[in-house]
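The complex is shown incomplete by one protein chain, all other protein chains being positioned as in the whole.
Entry: chain A
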Amino acid sequence: MRHGKYPFIIGFLAVPVALYATFVVAAYVQTFQLSLTSWSGFGVIKYVGFDNFVKLWEDELFWKSLRHNAYLLFLLPILTIALALVFAFLLNVGGGTKGGVTRGVWGSKFYRVIFFFPQLMALAIVAVIFGRVFSSDKSGMLNGLFPDSWSPWLFLADERWALTCILAVLVWQAVGFYVVLFSAGMGSIGEEIYEAAALDGATRVTLFFRITLPLLWNTIQTGWVYLGIAAFDAFALVNIMTVDRGGPDGATSVLAMMIYRNTFEYSQVGYASALGVVLFFLTLTFAALTLRVTRRDAV
């Protein structure tokens, strides 16, 4: 199968490579270029060297946003995968074994459908609804559930909890998909493996840690990559849900939010581009690390 493979390779890859070259590579080159200017989006472009990066280094909000990005990148995959594993396990094996057949909890077929609902809702709509759930006065749904004598919780208006609220919504949206994904993975683990372990006296907990978890490891790694991507995407939620878009006082700001505001609200395209450059290197580092750790390309 050696002769004449290059015509195929070139033919198949020409369009995507051209698209990437224009819309990604050329666009990034321009971002790099703009990061060295003080352009406002209109008028003459003036080069200012590395001023934007110096400003960035001294910008407190930048470091805050960076920390928030890291927080989401770390906690979103961990929480989502942990929750999804537990519930996938409940759905498949949680009902215990009866008559030699391992069953899921009561109603597990129904749950499988429900878990896909969040996937069907647009992130924007989810953000609007959860904005109302977390509303900081008595009209907020969570506050409405608490007794009247309690003073209302601030949720998104509270610097300490705002980002946690965002994280909770991200987990809520993602977890159902991974329950289904892990369920399918668990379904492919042979019944006889569980039976054998049960015969040897394994409890539910042992079954989970000794059989399910190791056999699902590949699927979990894939999930990690996609959740990492979702964490970088938190911008949509922050944009719609939070007080003062990234507030209060920068408590929910993420790098993408800073880029958006600098571009469209403060007319600081140069500074926004510098942020874009930083984001580029961060993403590339994450991608390289992920590839190294998961080794998915080792075909």
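Everything that follows uses one rule, which is that a residue touches a chain if its C-beta (ideal position, glycine included) is under 8 Å from a C-beta of that chain, and two chains touch if they have at least 3 such contacts; residues count from 1.
Keep this in mind: contacts and distances are computed from a predicted model.
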| item | value |
| --- | --- |
| Among "ANTAR domain-containing protein", "Potassium-transporting ATPase KdpC subunit", "Cobalamin-binding protein" or "Carbohydrate ABC transporter permease", the UniProt name of the subunit that does not appear here | "Carbohydrate ABC transporter permease" |
| Identified contact with the non-displayed chain, of A:13, A:54, A:213 or A:293 | A:13 |
| Residue among A:62, A:130 or A:155 that touches the chain left out of view | A:130 |
| Residues belonging to chain A that touch the chain removed from view | 1, 4-6, 8-9, 11-13, 15-17, 19-20, 22-24, 26-28, 30-31, 34, 41, 86-87, 90-91, 94-100, 102, 105-108, 110-111, 114-126, 128-130, 132-133, 138-139, 141, 144, 172, 176, 180-181, 183-185, 194-195, 198-204, 207, 218-219, 222, 225, 228-229, 232-233, 235-236, 239-240, 255-256, 259-260, 263-264, 269, 272-273, 275-276, 279-280, 283-284, 286-288, 290-291, 295-299 |
